[in-house]
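Missing here: one protein chain of the complex. Every other protein chain is in place.
Letters are used for the chains, namely A, B and C, taken in the order the chains are written, and counting of residues starts over at 1 for each.
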Amino acid sequence: MSAQAPPPIPTRIAPIQTAVDILDSLPGGSVVLSKVEYLLNWSRAASLWPLTFGLACCAIEMMAAWAGRFDLDRMGVIPRATPRQADCMIVAGRCTIKMAPIVRRLWEQMPEPKYVISMGSCATCGGPFYYDNYSILKGIDQVVPVDVYVPGCPPRPEALIEGLLKLQEKIKAEPFLRRAVPA
Amino acid sequence: MSWALVERLRERFPEVEPFPREAPHEAGAPVGRPGRHEARGPTYHTPGAFVPAARLLEVARVLRDEAPFGLDYCSFVTGVDRPEQDLVEVVYHLFSMDERHELLLKVRVPRRDPRVPSVSALWPAANWHEREAYDLLGVVFEGHPDLRRIMMTDDWEGHPLRKDYVYQEPRWLVDLGAQRQREIEGLRLGDRA
Amino acid sequence: MEALATRAWEAVAGLYAGLRVTFRALVGRKNTVMYPLQKVNVAPRWHGLLALPVDPETGSDKCIICFQCERVCPDRCIHIEAGGKGKDRLLTRFDIEMDKCCYCGLCVEVCPTEAIVFVPHYETSTYNRANLVYDLDDLRRAAPKEPIAHGVVAMRGRP
Partner (left out) sequence: MALRTEELMLNMGPQHPSTHGVLRLVVTLDGENIVDVVPDIGYLHSSVEKMMEYRTYLQNVALADRGMDYLTALANEEGYLLAVERVGRIEVPPRARYLRTIMLELQRLSSHLVWLGTWGIDLGATTVFLYCFRERERILDLFEQATGGRLHHVYFRPGGVYEDLPDGWTDRVLAFCDEFLGRVDEYHELLTGNPIFLARVQGVGVLPRDRAIAMGACGPVARASGVDFDVRKAFPYEAYGELAFDVPVFQEGDCFARYRVRMEEMRQSVRIIQQAIAKLPDGEIRSKVQVNVKLPRGEAYARTESPRGDLGVYLVSEGEDAPYRVKIRAPSFSNLFALTEMMRGWKVADVIAILGSVDIVLSDVDR
């Protein structure tokens, strides 16, 4: 993977921006806007489809979270195997330097808005592989931006669910329409 | 049984040097103190022998095909880097599925230019193990069908399991880190870190 | 024709056997824990968050600043600093980087005074990695309120 040009400074998508600005200037428009925004965020948060980037041990606990005991499906969290259909990416496990460009590439293929959950110590900062190690990436946030960190080695499935709930809270509180989107 | 095997091998190839035999366990010796064992040199708990690199293929063929040995299973091939003696020990573990006996072979090669004939033609299982030893220790297996790096990326520099290996972050990762830094700076506070 | 009939019968029988198992599971005991509303009790030995319990008698830390946990930690995620001399030796810093921690429990094992313990708490996800560095106050707060068993012997006999 070669060095890439720096990304352009984030701008808003022009038509939406114009519509938002017009609505905002109308009397009562901002109230309508916030209601629409609430609806959008609520639906986004309630159907969080993650790309299951299972790399190592945490992937097993991630699988267990979808199995009968914890049953993540009941929260509208349905695993996707392709980045094109995913809202967020659960990076579960240690990521090697050999794997890092692939994580980045799959993250780039996800449509905006996209989120990343870093599951486990290894994905968060290299964990037990932090020292004396030549092949593990010291934290997935060197490669992709991370929204929620779930510590644990590996975290219990409940901890992953809690991380997903945290992400849902974050999505619900987000100024979705007024937010900066990379062009 | 297996130590007798080493003797048989010695009869066949006089230049093969057996491992020193395991010293008997002293009753009441403190656990986990090097102390008294230290003077005697290392003890080997698995039977085996040192083989000169030039005779390796010949020895290996006898070990695999001929009657008292019949070692048809190659468990692993690896290396031990010993910078203070300026050598790399290439270790082979052989096993017989029928006779249930095992044997370690060690080949000592100079550290600067470690070259060993490949045994992957005799034991196909050694193929990947030799690639791994090449990747991580830089041992060149002559006559190997496909001697490429197996664990690290193809453009990796150095052999990580060498004792004097110094880790350097690859160039692209440093660049990507710088790019991530710019991404973070481009975002407003509270957007995403 | 007969072979076809046999195959058809096999298919139906196989399907029936499978569905019978599914039906048994359908009417059987429910397995799912409705997590955020309902939580399972983790085992007392569960390697959860680390904490520094306060000695209920003296009201101070149990830590005697022997640095054993810092030394044994395979991830080097414990950082201890102490000031003062002799009897006035005081813990000035006790940081555990919970993001690096691998929850192996070696620090709990080597601690001679049970000053560092596991608490069965696992919901620690956060938006910012910096929050995962637990300092002395965080670790004291994480400690269970009721006194934990005293002494190594008592600890070994935990349920």
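Just a few scattered comments:
Here, a residue touches a chain if its C-beta (ideal position, glycine included) is under 8 Å from a C-beta of that chain, and two chains touch if they have at least 3 such contacts.
These numbers come from a predicted model, not from an experiment.
Considering the whole complex, the hidden chain is in touch with A, B, C. Of the candidate positions C:I65, C:C102, C:I116 or C:L132, contact with the unshown chain belongs to C:C102. Only one of the listed residues, C:R20, C:K39, C:R89 or C:R141, touches the absent chain: C:R20.
Along subunit B, the points of touch with the absent chain fall at residues 25, 29, 31-35, 37-38, 41-46, 72-76, 78, 80-81, 91, 93, 97, 100, 102, 104, 123-129, 136, 149-153, 160-161.
Taking the complete complex into account, residues 7, 10-11, 13-15, 17-18, 20-22, 24-25, 31, 42-47, 68, 72, 74, 102-106, 109-110, 118, 156, 158-159 of subunit C touch the chain not shown.
Although one chain is not displayed, its contacts with subunit A can still be listed: residues 52-57, 59-61, 63-64, 67-69, 81, 93-94, 96, 98-99, 102, 106, 122, 128-129, 131-136, 153-154, 156.
Going forward, only the chains that are shown with their structure count from here on.
Inter-chain centre distance (subunit A to subunit B, centres taken as mean C-alpha positions): 42 Å.
Averaged C-alpha coordinates put the centre of subunit B at 38 Å from the centre of subunit C. As a whole-number value, the distance joining the C-alpha centres of subunit A and subunit C reads 25 Å.
In subunit B, the residues touching two or more other chains are 193.
Contact with two or more other chains is made by residues 141, 146-147 of subunit A. On the side of subunit A, the complex with subunit C involves touching residues 68-71, 74, 121, 124-128, 130-131, 139, 141, 146-153, 155-156, 158-159, 161-163, 165-166, 170.
Interface of subunit A with subunit B (complex): residues 1-4, 6-7, 9-10, 97-98, 100-101, 104, 133-135, 137, 141-143, 145-147, 179-180. Those residues of subunit B that touch subunit A in the complex are listed here as 151-153, 160, 165, 167, 170, 172-173, 175-177, 179-180, 182-184, 186-188, 191-193.
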